[in-house]
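All protein chains but one are shown in place.
Here is chain A:
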């Protein structure tokens, strides 16, 4: 079964074609381009490239697997909306995978997984032998350091952990970004079971920046009155 993998929740614009065979999961092609500001431009050409390289026509795909974040909103939506329109147009299911899960899936022991949330914050969760131990959250690195103090975290992965290793007090290791194959692995059961398509709900974790206006300001400055 051929699956298209997409993730745009980190600066790594990710597209891959994975083959879920009886023997296991194999990547037929992948493109990972690190550019935090070009998700809208680079994702579609990356998809085109992996399909071509894998020799796969869109109608050959059985499912689309996409990272639902958490991640910076604008980039995150590029992947989700692409997955949504492709899934709808092809009449195949789409499945969401938490991007932190994909980043933490191959880790061993108790590990902090952190991506860059901008505004000097990180998206984070703690994983135990590759499985989520805490729900994904967004916080300042210093706050995360306190939150994980009692978790027995020895190592960290992800660009967010690399960037703020000192504040977090945990040494950061590879990978910096989620390996494409992990998305396919995490959704493999759903793909094989032909589970119903899922609503691709982004993990924003932050509310929109918007304030309701106070009472209207007078047009006249005080001195003019």
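Note that in this section a contact is a pair of C-beta atoms (placed from the backbone, for glycine too) under 8 Å apart; a residue touches a chain by one contact, two chains touch by 3 or more; residues count from 1.
Simple rule for what comes next: contacts and distances are computed from a predicted model.
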item	value
Protein name (UniProt record) of the chain left out of view, among "Hydrogen sulfide production: membrane anchoring protein", "tRNA N6-adenosine threonylcarbamoyltransferase", "NADH-quinone oxidoreductase subunit" or "Carbon monoxide dehydrogenase"	"tRNA N6-adenosine threonylcarbamoyltransferase"
Touching the absent chain when the full complex is considered, from A:29, A:63, A:86 or A:181	A:86
Sole contact to the chain not displayed, among A:136, A:160, A:179 or A:202	A:202
Residue of A:48, A:129 or A:166 touching the missing chain in the full complex	A:48
Touch residues of chain A, complete complex, unshown partner	38-45, 47-48, 51, 58, 73-74, 77-86, 88-90, 202, 204, 208-213, 216, 218-220, 225
